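Just below is one structure, and these are the notes that go with it.
Removed from the display is one protein chain of the complex; every other protein chain stays in position.
Up next, subunit A:
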């Protein structure tokens, strides 16, 4: 793992976390349930994870969410851990997607979205509420409703904004072998 830690990955984690904090702080639309917003930070996390891999994705989620929480309303650890986890899942989902070479067609879009919806469900409606109960011993039905809403909202925002971001990014890259000799 150490070997794959290039300078670019380190910088991507740092800048990614910074952008995650700002997006999470300023570019959100609240849904009225605590801890649950329509976020632009998660679609961005998806883009970064697909480009830079699961390790970078996980750390951007973890570091970004920690800084965001501590500088706004105190750390809510169960959700911070879940943010890291979703970054890893986005990264794994994007393993076979070669976004750097500008490949992001219909097949990749469908593939990524199936993964991200499954990931969001597992993490926000499974892991996060479970940790809420284990760490904070909050009422079970409260945390699971909260988690379910979060997973739906996040799947939708990643599905729409995230997919658009990746399409836009792929367009800025030059595909491999795109030069044709005449």
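Everything that follows uses one rule, which is that a residue touches a chain if its C-beta (ideal position, glycine included) is under 8 Å from a C-beta of that chain, and two chains touch if they have at least 3 such contacts; residues count from 1.
To be clear about the criterion, contacts and distances are computed from a predicted model.
The subunit not displayed here is recorded in UniProt as "Energy-coupling factor transport system permease protein", chosen from "Type 1 periplasmic binding fold superfamily protein", "Energy-coupling factor transport system permease protein", "DNA polymerase III subunit delta" or "TonB-dependent receptor". For the chain missing from the display, the contacting residue among A:64, A:91, A:119 or A:159 is A:64, taking the whole complex into account. Summary of contacts with the chain left out: across A:47, A:153 or A:170, the touching residue is A:47.
Although one chain is not drawn, the whole complex shows that of A:116, A:146 or A:163 it is A:146 that touches it. Touch with the hidden chain on the side of subunit A covers residues 2, 5-8, 10-19, 21-23, 25-27, 29, 33-35, 40, 44, 47, 59, 63-64, 67, 70-75, 77, 135-139, 141-142, 145-146, 161, 165, 168-169, 172.
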